[in-house]
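As you look at this complex, bear in mind that one protein chain is not there, while each of the others sits in place.
Lettered A and B in written order, each chain numbered from 1.
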Amino acid sequence: MATSNKSRLVDEMKMQSGQDPNNCYQCAKCSAACPVTAAMDLLPHQVIRYLQLGLEEDLAKSKTPWICASCFTCAARCPRDLDLARMMEGIRLVMLRRREGNKFGPADLTPEQLEKLPQQALVSGFRKYNK
Amino acid sequence: MRYHYFPGCTLKGQAKNMENTTMAAAAALGIELVELEEWQCCGAVYPLYEDELITLLSPVRTLAAAKGEPLVSLCAACHHVLKRAQELMQRNEEARKKVTDYLEVEYTGEGRVLHFLEVLRDDLGFDKLADMVKKPLEGRKVAAYYGCLLLRPSKVMQFDDPENPTIMEDMLKAIGADVVKSPYRTECCGAYLSVTEEAVARDTVSRIIDSARSVGAEALITACPLCRYNLENCAAEDGKEPLKIYYFSELLAEAMGLQFDQLMSAALERRRSSNGNK
Partner (left out) sequence: MPRTGVFICHCGTNIAGTVDIEKAVEASRNFPGVVHADDYRYLCSEMGQDLIKKAIEDNKLERVVVGTCSPRMHEGTFRKAAAEAGLNPYLLEVANIREHCSWVHKDIEEGTPKAIALLRAAVAKAVLNESLDAPELEVEKRALVIGGGIAGIQAAIDIAEAGYEVDVVEREPSIGGRMAQLEKTFPTLDCSACILTPKMVEAAQHPNINLITYSEVEEVKGFVGQFDVKIRQKARSVDPVKCTGCGVCYEKCPAKASSEFEMGLSKRKAIYVPFPQAVPNVPVIDRDACLYFRKGRCQICEKECPPQAIVYDQKDEFIERRYGTIIVATGFDQMSPSQYGEYGYGQHPDILTGLEFERLFNASGPTGGKVVRLSDGKPPKKVVFVQCVGSRDKARGMNYCSKICCMYTAKQAVLLKEKVPDAKSYVFYIDVRTAGKGYEEFQRRAAEEYDVAYLRGQVGKIFPEGDHLVVHGVDSLSGKIIEIKADMVVLAAASIARADAPDLGRIVGINSDSYHFFNEAHPKLKPVETHTAGIFIAGACQAPKDIPDTVAQASAAAVKAVGLLSKDFLKGEACTAEVNQAECSGCMYCEAVCPYSAINPVEIEERYHGGTLKRTVAEVNPALCQGCGSCTVICRSGSVNLKGFSNEQILAEVDAICLQR
């Protein structure tokens, strides 16, 4: 296992989100609470574990941060007072800022979606997946 | 009772119905909602990354425009963003200085930031609402669906008990509906994942709908246009009669005895008066 405690992703995520993954004791309540784990390749608590171990490359490949819907359920129930929604946003933003590409843009929308989707969905989708 | 009102984009677009019905019901209840003269989109999502201050410019401008007086919104997402932006401005002096310096405004956003449901509960009172109801929704089995944005994070939103909220049920009781409680009423609908990962939203929505059906609900109410979109468009097509999804305000207006033509004339009047303003 390529564990390195020095990870730029972790450092930047920590600084920006104000969340320290080392505060997590892996009770996995976040995963038990998360409504969208079905589509995740790493469960939420595993994302924190990867952050603890500095497994930056694996995190960069993971779908999970992009599946997170920022519903804040994990943060509401975390016994360690960690805000995993912020950590997920942190990972997303580090990736987007590295210009590893926008995940989603207006061109990806079907005409039907454009017609029916509430404006709120479009704005929030672009905000989360686009820089 | 007079409040500043922040509509947000969706209420002028896909969720026009929520605005129309709320405005008509509010008028009938003696609540005056005065639309802010200039407003921009709130940004739809609250930035969770602390240096994303640029996305706060718009909500802070809105907060400042309320000049310390109560500010009401209807859309769950708008309310969430405004409430959290206000909390950040109060908590983080550095962020407040940066944003207000950039905007060249004095920060006067300390007033109450309210969702319309809170106005009904805290300022009008559900007892009073019940007295004013003209056409109680007797025999209608309705469940509430809260979603995420009004409830969480509860320390900031202070809307209701985040796991066992009652405000929507209490409103439904006040307007005479037969309230049923669905266990999945605070679970996320999938939010904007319906745009990018529709399968995920289908999964979350199906559970919410099944749960509501299992307790005998004929309809669900929500305060969020995106929740409503997902609940209507991402439900599994299982041959069953689709569950009716309403904005809370639609049933409220109905209970206030407001008919379609009254709603339309109220909307028209508002349109004309706002044109007259310009």
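The criterion applied here is as follows: a contact is a pair of C-beta atoms (placed from the backbone, for glycine too) under 8 Å apart; a residue touches a chain by one contact, two chains touch by 3 or more.
Predicted model, so just to flag it, every value in this text is computed and none were measured.
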{"item": "Contact set of the excluded chain (shown chains only)", "value": "A, B"}
{"item": "Chain not shown: contacting residue from A:10, A:59 or A:78", "value": "A:78"}
{"item": "Of B:30, B:183 or B:242, the residue in touch with the unshown chain", "value": "B:183"}
{"item": "Residue numbers in chain A that touch the chain omitted from display", "value": "25-29, 31-34, 37-38, 43, 45-46, 73, 77-81"}
{"item": "Residues of chain B in contact with the chain not shown", "value": "161-164, 183-184, 187, 211, 214"}
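Methods note: only the chains that are shown with their structure count from here on.
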{"item": "Euclidean distance of C-alpha centroids - chain A vs chain B, Å", "value": "26"}
{"item": "Interfacial residue positions of chain A with respect to chain B in the complex", "value": "16-18, 35-36, 38-39, 66-67, 69-73, 75-76, 83, 85-86, 89-90, 93, 103-104, 108-109, 113, 116-125, 127-129"}
{"item": "Contacting residues of chain B [partner chain A, same complex]", "value": "8-10, 13-15, 41, 43-45, 47-52, 55, 75, 77, 148, 152-154, 162-163, 187-188, 190-197, 199-200, 203-204, 207, 224-226, 228-229, 233"}
